[in-house]
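Notes for the one structure printed next.
Only one protein chain is missing; all other protein chains are in place.
Letters A and B mark the chains in the order given here, with residues in each chain numbered from 1 onward.
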Amino acid sequence: MSEAVKSQTAPVAEAAETLTVTINGQAVKARPGQTILEVAKENGYHIPTLCHFDLANLRYVNEVASCRICMVEDRKRGRLYPACATPVSDGMDIQTNSLRVIRNRRNVLELILSDHPFDCLVCWKNGDCELQALASEVGLREIRVKGERHQVNVDTSSLSFIRDSSKCILCKRCVTMCSQVQSVNVYSAVGRGFNSVISTAFDLPMIDTNCTFCGQCLSVCPTGALAEVSNIDKVWAALTSGKHVVVQTAPAVRVALGEAFGMPPGSNVTGRMVTALKQMGFNEVFDTNFAADLTIMEEATELVHRIEHGGRLPILTSCCPGWVKFFEHQFSDMLDVPSSSKSPHEMFGSVIKTYFAERQGLKPEDIIVVSVMPCVAKKFESARPELMNEGVSDVDIVITTRELARMIQEISLDLENLEDTPFDDPFGESTGAAAIFGSSGGVIEAALRTAYEIMTGDKLEDVNFTPLRGLEGSKEATVSINGAPIRIGVASGLGNARKMIESIRSGEQVYHAIEIMACPGGCIAGGGQPYHFGNMELIKKRMEAIYAIDDNAEVRKSHENTAVQRLYREYLGEPYGQKAKELLHTTYTPRRKF
Amino acid sequence: MHQSIKRVNSLEDLLELQRQYSHIADFRTGRRREDGHREVLICGDTGCVANDSTEVVREFNRQLAAEGLEDQVKVSVIGCFGFCVQGPIVKIMPDNTMYVKVKPEDVPDIVHQHLLDSRRVKRLLYHDPSSGRDLEHSEDFPFYKKQKRVVMRNLGLVHPEKMEESIAFRGYEALARCVCEKTPQEVIDIVRASGLRGRGGAGFPTGIKWQAAADQPGDVKYIVCNADEGDPGAFMDRAILEGDPNSVLEAIAIAGYAIGAHEGIIYIRAEYPSAIHRLKLALTQAHQYGFLGKNIFGSGFDFDITLRYGAGAFVCGEETALLHSIEGGRGEPTPKPPFPFEHGLYGKPTIINNVETLANIPVILLEGAEWFSSIGRPGCSGTKVFCLAGKVRNVGLVEVPMGTTLREIIFDIGGGIRDDKRFKAVQTGGPSGGCIPESHLDTPIDYDSLKALGSIMGSGGMIVMDQDNCMVDVAKFFLEFAIEESCGKCAPCRIGTKRLHELLTKVTSGRATDNDLELLEEFGQTICASSLCGLGQSAPNPVLTTLRYFRDEYEQHVHDHHCAAEVCIDLMEFEITDACIGCNVCKKNCPVSCIDGAIREKHHINQADCIKCGSCMSICPVGAIIKK
Partner (left out) sequence: MPDGRTDNPQLIALQTYLNGLDKDEGSLIVALQRAQELIGYLSEDAIFMVGQTLNIPVSKVYGVVTFYSFFRTRPRGKYDIKVCLGTACFVRKSPAILNELATLLQMEVGTTREDLKYSLNTVRCLGACGSAPIVQVNDDLYANVQVSDVAGIIRRYLD
């Protein structure tokens, strides 16, 4: 285990033992092993932090104790200690707000800011920046020690995100996410001393690394050092280009967008979002959920096909572009294992530019498909050459939930008080099965609902596969179909995914189907969603909203989506058939392992 | 190498071997004489090697062969005599004659006059400036008079590459007695009772540290010897490892026995090739003799030592950073607790002791805790090795009892300031230490007294400065080091040291205000209070102590734009005096053409354009250009 991160084990068994600690003059009880910060928090004392974050549900804590903002005074020993990394001991006399503590904190912050650009007003993180908020909280009004700033390296090589190391404060949260949680290991601290930076192997541009573009690093970055590549201007330009502009929104967007407008986490703003998009001037506002149902038709059929024809098992889901790129780098010898199905929004793009274009009498090149995604990896995905049809990309522009929120703000809409508008036909129809794509375990649950009925010919009475739900990193269940046990695995977070794939490679585990999402918890915690900064409670609320949509849906099985049925009838033919394979399936490329 | 090394299987075997080899020790210490037989001891330490001592050795071998003396006169290359400024040093035994600054061309005289004719080579004897006499025996040198060699007891005495010599000087006897006659707890009790404190840093009591590790459960524990000596201006660890590697190996094994470890690791700077070579040799021999490996001295105790090389990072002197480095990571410190004794190398209980600390261990166990604690002063027993350098006359390695005053070290042992200049300050503790002024020279040295002065003991660097050193410039130099060596992990050290350096640069270039001095102090304290590890916590010490003791010098820079030591070039002006002959040479050589003047007339420097490179001054044929 790396020094930066402590993997938490289950709560200590002998919790009976308690310590007494004094905080700001008040005696409180604490458990051995708890940090000063934890005890203070439990007792309602706020200690500002910066580098620290606690992914309790993922069992990872960034405990590098490097920013020194949370230093508090132990009056007994007369010294300052970092609250985030110092375990309490019996009889400690902690002062969190003495003049000494406050002065020290202010000076440390002053030092940090003396090595930080002052372009807050035009920074992409303006308003979402933890450093900015801290400066405001601490009340710093002047930087008295000005001087040289550390080496700057701005990486704009990728389509997904920008790294501006001039804004990096070396908290290493991104390293923790990338290495410990995701096991991708793109980042390391490089160099030493004042010019240390977080960088890549050989300082390679991101596009040349094994980065999966999952964006978890930017979900936790406290400053503007990491940000998505903004496509907002491209969308505005498309909307005034005279072309036919179609927008689609992913399942997870609607349960997080509201947060950007101060609504409580878990608010479902589907109808209001459609209204906003309409007001922006999109010709059609479609639902990626429709394509999720379509994906299930393909993936479930492929699964059934593999089971019935002795094909390669397990089948791995392929909706997640971060996961796909991870796989191409790390398991390039197993490229025949994932489903060949394109991800839903790519399928959608393909359908728009063929079937829809033909029906509307439009040339594919006169249509612009914009996807609103909870994801920054989708930006990279949409530019893959494999995902083009005769030189035309399935999807032209990808924006994230955050970018959509900004666009709505730009045109001064009050999202919360907008009227609801339904999605446009014919691709506005979707089922509950599609809705749950947004949460880890949802894709495979949706696939099971359909595969079960294909294989048995019977009606599935209880569509809820609850063991596959929740924020656990690895889940599994066995489902009996036609009397045969079908073993299902679900992993979210690439570190968990790696473990699961390695267990099947070594023969230790046998599965028939595995769903993998790169982001811990699935798309609801995607790298393009409003920043979660490691707050997993927020993710839980989004998940609950997703399952509520499913619960309330009249139709909860993808193959019962009448619009999907019509698409096959009128255009595609059989699921997993000739035409479907041509338009809705893709191939994978082996990539270098780092 | 001996063909037939017999494994030593018991304490009795070892003592028997010791008796067999006792003649070596007797001859070397002058207790025994053999007709016509002599030994030439030559320092083979890196310092003397830099002064060509290797060639001196070769010349001796050539000359002795030419005179047919190879059988009567033995040449041995041994460890540091400590009096480095007088190197290369050659000692003739059993006559106990020390020759200094011996060059290859001096060797024939030593051979012909001394070895063949028993006459002393007067001009190579040490000339004591205080008494004006030429001294033959090192005991009479003022340099050695106040010293007491405990840690360096075998340096300059024992051949570091010959195990039989180590055995003759009681090497490995302490280990044998520990594993055969004492329980681990008894060993720890002796070390605790001795009062030995860690010599590398803050002076934590060694016995208490060992006890803490011994009390941890588990079969796998480690003992790590920190030989990543990195203080610029300190090289005692290197000298010990080069001159007496066996004492350190023995001590590591004893520590292992005491805490219940079976594996020791020496983390040594890769830049110390000679020390590495000797350690490897000693390890091989120790294995052949059975002093390391399985079932040591038939006691059932197994212990092995491996070497790991540091890759150049001062911060790895910090315990947690060192462990991360051994584990294959960046040497970035982590917060303590957890302390290494509970959660150390690979998560196992680990003790880290530095070379000098360990070198005390065998002798403590042989002579007893009481003997050791009688040296030094209460609460701070034993001796301390200092690397005395800088503007002092007798540069070298000195070992003195704790409690010796700075004045005794610098003036009695060190012989005072060279070139009869005026003492200004002494910097102790390396880059983490502080500068101490004349008014505190009578402070008896120990951990606490130095700390009270704002400095530290550190590893024992002691740099003496005179009137020509600008204290602001000195503080800046140490900060440059801190910036260079900061690991970059925590914000106060990474950014703060840089800012302090920038503030100091303002001072040395005459751009600073009184407010900048306040900021230096304020942020210096912030960095001390909030940095993650010892490097950052002590990095401002040179600034804070110079501000405390030499504030007038800072103020001179700020108020008068004047550097009395004439070091800060930005505050200097070059001026052409009336001695100018108008030869035009300076004018032609000025890289920025800022000198005016017709030929054969007095020239003039245009100060606004002058870049103060000094080339005019060095080229002026009549010395008419001055710096002021």
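In this text, a residue touches a chain if its C-beta (ideal position, glycine included) is under 8 Å from a C-beta of that chain, and two chains touch if they have at least 3 such contacts.
Worth saying up front: this structure is predicted, and the values here are computed from it rather than measured.
Of the candidate positions B:114, B:238, B:440 or B:603, contact with the unshown chain belongs to B:238. The chain that is not drawn here is touched, among residues B:8, B:24, B:49 or B:369, by B:49. The residue touching the chain not shown here, chosen from A:157, A:185 or A:474, is A:185. Listed residues B:30, B:129 or B:329: the one in touch with the omitted chain is B:329. Among B:314, B:341 or B:372, only B:314 touches the chain that is left out of the view. Mapped onto subunit B, contacts with the missing chain fall at residues 46-47, 49-51, 84-85, 87, 229-235, 238-239, 270-272, 308-314, 325-332, 346, 387, 389-391, 395-396, 427, 430-431, 461, 463, 465, 469, 474, 477-478, 481, 484-485, 487.
Summarising the interface, subunit A meets the missing chain with residues 179, 185-192, 199-202, 209, 592-594.
Just so it is clear, only the chains that are shown with their structure count from here on.
By the touch criterion stated above, subunit A contacts subunit B in their complex at residues 2-3, 63-68, 71, 79-80, 82, 85-87, 103-104, 107-108, 111-112, 114-115, 144-145, 147-148, 169-170, 188-189, 191-196. Interface residues of subunit B facing subunit A in the complex, by the touch rule stated above, are 313, 324, 329-330, 332, 334-335, 337, 483-492, 494-499, 502-503, 519, 522-523, 526, 529-532.
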